[in-house]
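The structure's right below; bear with me while I get my questions together.
And now, subunit A:
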Amino acid sequence: MTNTWQDIKNANVVIVMGGNAAEAHPCGFKWVIEAKIENGAKLVVVDPRFTRTASVADYYAPIRPGTDIAFLSGVMHYLLTNDKIQHSYVKNYTNASLLVKDEFTFTDGLFSGFNDQTHSYDKGSWDYEIGDDGFAKADDTWQNPRCVINLLKQHVSRYTPEMVSRICGTPQDKFLHICELIAGTSAPDRAMTSLFALGWTQHTVGAQNIRAMAMVQLLLGNIGVAGGGMNALRGHSNIQGLTDIGLLSNQMPGYLNLPTDKETSFDEYMKTRQFKPLRPGQTSYYQNTKKMTVSLMKALFGDAATVDNHWGYDLLPKLDIPLYDIIKAFEMMNNGQMTGYICQGFNPLQAFPDRGKIRAGLSKLKFLVTMDPLDTETSRFWQDFGPQNPARSREIQTEVFQLPTTCFAEENGSLVNSARWLQWHWKAADAPGIAKSDLWIMSGLFQRLRALYQKEGGAFPDALMGMTWKYTDPWEPDPEELAKEMNGKFLADVTDPVTQVTSKAGTLLDGFGQLHDDGSTASGCWIFAGCFTEKGNQMARRDATDPREQGIAPNWAWAWPANRRILYNRASADPEGKAWNPKKPVVEWNGSKWVGIDVPDYVVTQKPSANDGPFIMTVEGQGRLFARNLMAEGPFPEHYEPMESPVVNVLHPKVGPNPVARVFDHDRSNFGKPGDFPYVATTYRLTEHFHYWTKHALINAILQPEEFIEIGEALAKEKGIDQGGWVKVSSKRGEVVCKAYVTKRIKPLMVDGKATHVIGCPIHWGFTGQARKGYGANTLTPSVGDANTQTPEFKAFLVNVEKTSAPVG
Partner candidate 1 sequence: MTRPANTITRYTTVNRINHWINAGLFILLLVSGLSMFHPILFWLSGLFGGGQWARAAHPWLGICLMVSWVGMIIQFWRENLPNRDDVAWSKAITHVVRNDDGHVPPIGRNNPGQKLVFWSMTFLIPVLLFSGLLAWEVYFGKATSIEVQRVAILVHSLCAFAAVLVFVVHVYAAIWISGSVRSMTQGYVTPGWAWHHHRKWFRELIAHRKQP
Partner candidate 2 sequence: MSDMQSQDYVRRSASTMTPPSARNVEDQVAKLIDVSRCIGCKACQAACMEWNNLRPEIGHFEGSYENPNDLGPSVWTLMKFNEYENEQGNLEWLIRKDGCMHCEDPGCLKACPAPGAIVQYANGIVDFISDKCIGCGYCVKGCPFNIPRISKTDHKSYKCTLCSDRVTVGLEPACVKACPTGAIMFGAKTDMQHQAAERIVDLKARGFAHAGLYDPPEVQGTHVMYVLHHADKPSLYSGLPDKPHISTLVQAWKGLYKPLAVAAVALAAIGAFFHWITIGPNETTEEDEAEARREMRETEEEQAP
């Protein structure tokens, strides 16, 4: 989230698209209701189903799963042709004026540089014209046809209301009404907030879905302001924290990347990261990357990281491919390329696409370790549970360890919520039986492995031996010690050149501004610097005071970066530093510095006249309507059909789905055709459940006891399916037998003149826990991910549905 949960109440329009906030985040959704009641806001919901969010919406429109880019491009087309953009904002705060290289083109669904052998782009042409001064060229008059804004206009010109309706199945009048509501927030003092979640990410074009809305928001001037922003509601309680700390194949803490094979040396690695500004006078904060990286290496390897060994650069693993993501991992397992897998609080047999493939992959492992408070399906993948898990135990040679862990109520620590707040929590009781904390288990493994390597030697023990482990109890480090390590500290006495204050070695850092690249500071996660300072645990702060009740609460817990609650908040003020919306200012220039209810996302003393853009993390200082080379599919979002689609891509029939999606051969042969699987299916959560956990909780099992699908009345009638009756839903990959909920909330959509039926598949049931046994919707879903992130395409695929009888067993 760029903003806070409470800040949603400042919105004039709330658009929920690519998510179902009321069901997935009820307590955050209260701020939408608050916006409606206190701010007269209009709630707009665009969703394939009439959800519980839609039930309290002012306006609802249906959309075919997987066509959000067409819808949003249509919105951009509307805004640009009807001149409903926030001109001053777009001109000053986005890259609309910058000129793009002449070689950059878009024809028949493909951007320039496509290689149809490798299914990837040479992104060389996806950039600005660079002048002799090394800065990007610009035309502030927007006369030059190569201006980003003009290229964008041209790009979205195909997305007329007729075309949007043809692709999305959204009736034109509904689409246009929503455009009008959205366009109203182009006024400087009005804001729209976009609330989205996995409804956008779980597509082969997931990242581009979000980009499309981010561009809409930039055109409207809604980023950085109160009641605006791009608000990813996110999933698990600490999914933000795990992303921040980089528990992803290619990540290190604080959004630093793991090196690749191409970056053979530390200098090589730094060269591609310390981005120089592309416009005059810009901050381009990533110029400080070396300070962050060195401080991380000092935190990780301590004395084993020195100038001489390039801060231990070779102690880090390097990647030969962009990602060893989970789809890749299961591909490798199925190919016999993996020996062991550890699932810590993760249940891939339920959570990952093409369940049959997941089960087969796990069966080929030598060992599987699960660490979980609950008895997960994954830990019992080898056991026969009837049709819901038809495993042949005796043929499966995998050794399985099921390790019991503590749960939230039984440990201290911090979690990062989607508004980037780090909040500390305390232990209330002991764990049941002899369950142990993850810290104890991971430390136990670490210590044992160290001992084994010490005794026996083995492959490259240096990183294992060099990893810092200076904890009071090395067998179960105290969470506070770890929090302090992430926050960082001085390793030597350092004198601040401005204030002349000397910080002693060992002093905790106050913020990432104190980082150095000479090894005098250590910080395990630079963006968390400031969370645990000499003043104490900032994450445990409990002052809920909220100036002007504008939803900032700056002294409650601590938010990264630097306790800032609204990202890019400099953009809440006009170029002169006055708030766009005088009723809800965030930060303003008072003549000598930036002040306000939030920590300015800006150099506090930087004058407005300095012309330093508000987006200080980017090389332009501006929001990007043109993404340069940062996306896999292209600098502008383009509508590509889901990998399994009921129709051809009417914009460019030859380029149907995402041309750069990574598809493994085995998976490609497992895609279904509309002839066999004529209905569009989508998967989702219900508000009564949290993924695959709450079926273990009796109350939640009572509230939604049994697996079902949602099907429109028209299709149910056609197929003779009764309300509450049994149905078989099948895809190319498997079948699910469950109950049917025949509903008015899903209506057939007219897509390119054809009635298209959508089937909804809630995901929550499996074969362990309290609720009734289910097959799991991931039995049906295709194993293919977003081209940038490899997030699986759970939201749009093809199925067939038939009436059947109850499963046996």
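Everything that follows uses one rule, which is that a contact is a pair of C-beta atoms (placed from the backbone, for glycine too) under 8 Å apart; a residue touches a chain by one contact, two chains touch by 3 or more; residues count from 1.
Basis for inclusion: all candidates are chains of the complex that A comes from, given by their letters.
Not measured: the values here are computed from a predicted model.
Engineer: Which numbered chain among 1 or 2 touches subunit A in this complex, counting any copy?
Structural biologist: 2
Engineer: Under the definition above, what is the set of subunit A residues touching candidate 2 in their complex?
Structural biologist: 22-23, 26-27, 29-30, 33-34, 36-37, 50, 52-56, 58, 60, 686-688, 698-708, 723-724, 739-745, 770-772
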